[in-house]
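The next block holds one structure in the form of structure tokens; read it before the comments.
Here the complex is missing one protein chain, while the rest keep their positions.
Up next is chain A:
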Amino acid sequence: MRGTAKDGLTREISQMGGSRSQRKHRPTMATTIEKLPDHLLSNILVRVPARTLAQMRSVSKPLNVLLSQPSFIKTHLHRSIKTDDEILLVFKDGVSSEVTVHPSRSPHLELPNFIQLPVYDNPGYECKGHELIGAVNGLICFSYHLANRGYIIQIWNPSISALLVVPRLVPSGGFLPEYRFGFDPKNDDYKLLRHELFVDENKPDERHVLVQVYSMRKRCWKLITERFPEHLGMFGVDKVCGDGHDGRLHWLCFHADDYNIEMIGAFDLGAETFSEIALPVDNIPHGNVLGVLGGKLCLMSCLKDHNFEVWLLNEYGNAESWAKLHVFSLFSANNMSPFGFTLSNEFLFTSSDVLSLYDPIAANVKSFMFKVGRHAKVVPYVDSLVWITPDKRKKKRKRCMVPSKS
């Protein structure tokens, strides 16, 4: 908010002379009532929920312009992300999982009817369930599983009820397709990464990985030409999807030739290149989780003696800059597993499959009071106006891959 306060000062000084001629492009505006300055309006409106703002576009043309400005949408988003009352969506297991909504302050409480996942109501498209792929900046990406018809991937903004169906790809015979969803700030785009494995039956040692990226802005799939690094293992489980906020996707994996070496694979959504980052120490226990704390990549692992360690990568890409940020012990808990991190910088873990939050500042534990499955995921609900409408330039469309007609 410091930035806006400064703007206020500049404006005030420049307006001490009394001129308010900002609206020259609106000759039809009446002069009988004194208009509110845009600066005041936007300071009020960034505090209004996204759903209400979407309706307010009809109020007037200038207001629609104000509400559509990328800077306004960004300020609104950052206010939502910084909220003290973070709301968490818990997908309790993989496909056909139940989704519940909980305030992070009191996670044992459930907020019924908070959101309703979109469902196709066409006959013959019976829904088997939703599986979360990822969530960033208020956009949620999930696969919608249909009875006997595979699945459809959708990108959804629940705040403004906007929904996009990602076109299906022609089946290419690979297996284990895995998806990740992230934000590409370089192109102000949201992208879905698809990673698919091909193994030649005659040469089982030779594997080939096909990587394709769907761009929400271009509304099409694209083949990534850079080869998937051979020594990098496949995607691991991403339980919290705190990833992809800064244009990079990360996954924990084992070295393809040596399953004792765990490392972090990374994909840059803007440059479309792969890289890797070493873990802080070689003999770190398995079952770690990756996440983001205060904008930096971090890692949580559970040592055998009930100690959790949280490591922070201070300088992106430099494995020398890993620092042990936090150690905490919960002797009362059993079968503990790290789960992930929340936007309010709390740590998620399970103890005998019961999901809990640990607040590192107050050093207390808040339990959700229910068990989650192996494929459970937890993402924040972020009130957001973010939506990408397709690029209108037709030239680029030609480079799109042809989606299947299924």
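What we mean here is this: a contact is a pair of C-beta atoms (placed from the backbone, for glycine too) under 8 Å apart; a residue touches a chain by one contact, two chains touch by 3 or more; residues count from 1.
In the analysis below, contacts and distances are computed from a predicted model.
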Protein name, per the UniProt record, of whichever chain is missing from view ("Ran-binding protein 9", "GPI-GlcNAc transferase complex", "GPI transamidase subunit PIG-U" or "SKP1-like protein"): "SKP1-like protein"
Contact partner of the left-out chain, one of A:V48, A:V170 or A:V327: A:V48
Contact with the hidden chain (one of A:K61, A:H208 or A:R374): A:K61
Residue in contact with the excluded chain [from A:L40, A:L223 or A:V327]: A:L40
Positions on chain A where the hidden chain makes contact: 1, 5, 8-9, 11-12, 15-16, 18, 26, 28-30, 33-37, 39-41, 43-45, 47-49, 51-52, 54-64, 160-163
